[in-house]
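With one protein chain withheld, the remaining protein chains of the complex are depicted in position.
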């Protein structure tokens, strides 16, 4: 017997950064903390993250600009992890918010009837759902994306009477226990004490560090084999574009196959549009391009348009199996967010906004093509107003961190994504001024060129 | 063999309402929906709850008053389930908020350094922690109470390396999967697909519908028996006052025994102060009266003071075992909430506020004594600015619903609690005007007298 | 803040020995291994246990006697943890077995129809079930006790459609994953990777190291509170006499209350009679004395009467919800065991056997009374043909180990039980010759007197 295996000592599990919206750049973390941060050091948990990557105390923000206490100004190509698609403190939204506060509009209302909520429901239907032919019932599950995912999983389980869920490697859905159970990141799962207690089956995504994969084929194989060990699940949960996973869009064909595979078996399809939605990666929803209609959709981040906590779980009306009060939450009616969200929804009927959005997307795509052209080893992915510049084969996470730091030093905030933080995730406001966009792209070009 | 047992047909499980902040009153739900609510009926999920109990469209709010679209005015003895301890749209907080919005203060900041966050950390330390001799590290886990509980459970598990938790019957901690697992409500658990996957051991609380119980004795017995089937847990999670459970305060002696029992065994004690805290049931924290110091404390609801989503997980500095970014969340830095929370913290150094708070508590206690005196079968419980009027032995849920409806018809919003909604939970703003308070109490007195 | 708590370092969990049938006596384990054991040392896992306590190589056995390779002879007051209630190689059973083997009777038959199985079913009905007015359907779930428990839990869950189970601290039900989940021993659970994945609620037994406990009161309180955190379970599983738990009989009143509490709520009552049954602790079943009729009963150990692997899961005919083949097992038809079990069942209609059994019980009770009388700090428990001598308050595990070693040195095999192996568990064959019994008792008396 010749085996040299000595597995008693557990192999170190491969680790990857977790994040809800980009992550730490190791190369930056040795920067000295800026002035005025002793309070944080003394009183805030070590868990804080972005202040390590971007060591600056921010005071004010407008559009694509962030203004620091020390006078520095930054262009924001990160946008609160997708929460600021309309820019910081958008004037139209600000005016609505200020007026509402001044008038002593109800600020906190649980799920009572309020004028603010009614106006949001009306605006969202008028400007977003109806033009797209979508008929969804809205649940306000609490103000965060993870609340929306928790509610989506609950409603799927209750409506189908099943408990299993299929999720994808590389997917990110949130940090509360139910959402973590469908999130791929080993680091996040371990930190959250999630180790397989829930009946979740992970399948590789269409695209990942291991290359292309026939996800739908595997799902069908598992579900059509009565001895596969995997039961017919309540739902499949998918991000049409995996943002934290490294800016990886699913193809329209793959989404259609997934929709067909789930529909045929009576499995609910949940599209998590928390980061991909609100216009970031296509039209309002990322799934629109493929023509599919999910059973359940989660929306948050830029929903309020002002960075205020708000989320929605949308589902087909037939799936509204809730009894009153079965899912509650103190902040499920964030009225100030309703006010700005109403104004934000209106932008979707505004031609100026659409032109701006298109122009932003065009400029990003152009820059992406340029990068791909000049450095073929760099893999460029993107859709709409997000660009992923994958340096895995060309410098990896170290180079990405270097680019990020160079950008910061030159007044540009940009985040990283991917398993090893090897992907630059470029997310300017959809409404960014073309000149500001060009400047920011210029910084990135220089940062990348510095090496080339 | 004479057994008449026929258990194959599952016995109907006893059911109880769930809520995060009061619940539906069945007696009210047959009220016709008010004008202007067709939009809700068409587009919002059936899960909505409070709008059924209080069928009125609200527009404006100030102090203890809610102003409806149709001109009606209500006095608020519910306060957003404890989120509005300082009243609606408190002027001092409003001024700070309006100024911040006007100045384009950063609205969304993830966990970057911001001036707003620094000011909150400073104010909270100065006005809340230091005067109480408390030394806690603050984590901003996301903007809701359930986020704070999820983070508390994670940090407890990570710090101890254990996974079990002891929780109490009647306890309520939130609706996301991790919090639900430590929440007693069978209805909420079933709706959430929670059925014992997590290693949570439930123990009857000191007080409940079954009467007094030696909870600490049972915990010690289970933990000291190596064959009890219950392992030493990471933590015990407790509400010093069970609010949803029917306004049931733990005695100081019980809390001290629990603290001692956990401390002796290296088990973390988590006090969930989400509804009991921020001055509602005693000093800032409900646990202060007993003299114990929990290892972990969760705070939310009235933390922002303005009803804006915000929460904190506080823990002893030695427990700050997080790696950067292990728990994240898009809205973990709700800057507008920081601004109002800073102002709210300042109230704790304001003598006027303290006098008002004391006067509110005194008036409630007086009314409670009056009720107990006039109708001995009614069990009156309370602490600080909350009064629980338990009608279990005197009319039950039906009577409570009747009182609630009478109150609503007479311009008073009051919520129910308890397993069968048999407890009136009276929670006016701490800062309510004495005359408004007296009026509201007058309505309740009449509603109760109507029967007597 | 003055807390001195430093819980980050996990407290060492209290540990207790596990066993299926008695356990190691630490005091004996330093004995040198006897001659002829090198093969074991080289090739058998360290998990082996009893050979450490009783370091002797056995060759032959008859009645109450064990004959070692080296010529030593031992009297057996352990009886294979209750598997040899009729003594070793009982002549009547042996004759039947030898004849069957000689005739090439089917030795392995899965669950095909065989003559041997039919004869057992007939004999068990005639001699055991019918005289007791019991009407049970028999499932042969596999040849071991833990198989019987696994099948009992499955049938309870399937019949009720619920998944929870209530089990008792101190209970022992087996080492496979499902049985471990309802077994109290922390050591066994940890070794088996069981840490609360299954919805099992543990309740202290009527009697335990912590003293008397109102188990049924706690169960009723948990089940009658819709917010207790504990759902109505499929079943309660109980040993009418906790044998491994330290020879702790449940009182008849307690069992009746438990039966009533479960029956009223449509919960199945599973009596695990694997060690307590087959005549060891009363009549055939330990539960008979109380007059209750369980819904499900597990039987094994002495069922075959010859120490051959065999077990039964009995349930009320209405609970036979199985589809063919839903629970299988290669050795669920151990035909040789059927043959000896048929002969063993016949003993229950044999007056000589009953007299012998009664005489054994009488002698044990007399000795127990003598011990209790002479040393009041020793707690003596027992029922039928088992005697538990609890030295917890009088020397503890160390004294018990000393007694066990003294006994071994003087030719007597006796096992220990209880959390800390502090209880002598005296279990001679029911059919032991009175003189042999007296001799064995004499050794025990001397061992105990050695100290007195």
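In this document, chain identifiers A, B and C correspond to the written order of the chains, with residue numbering beginning at 1 in each.
By definition in this document, a contact is a pair of C-beta atoms (placed from the backbone, for glycine too) under 8 Å apart; a residue touches a chain by one contact, two chains touch by 3 or more.
Since the structure is predicted, the reported quantities are computational estimates derived from the model, not experimental observations.
Counted over the whole complex, the shown chains touched by the missing one are A, C. The set of chain A residues touching the chain not shown comprises 1-11, 13-16, 133-135, 159-164, 167-171, 182-187, 189-190, 195-202, 204, 208-210, 213, 218, 221-222, 224-232, 245, 263, 265-268, 293, 295, 316, 318-319, 321, 419.
Within the complete assembly, residues 17-21, 23-24, 29, 34, 36-37, 39-40, 43-52, 54-62, 66, 69, 80-84, 88-89, 94, 97-98, 101-115, 117-118, 121-122, 125, 137-140, 142-147, 150, 153-154, 157-158, 163, 174-179, 181, 187-188, 191-193, 197-198, 274, 300-301, 306-309, 315, 320, 322-331, 334-336 of chain C touch the chain that is not shown.
Methods note: only the chains that are shown with their structure count from here on.
For the pair chain A and chain C, the distance between C-alpha centroids works out to 57 Å. Shown for chain A are the residues that touch two or more other chains, namely 197.
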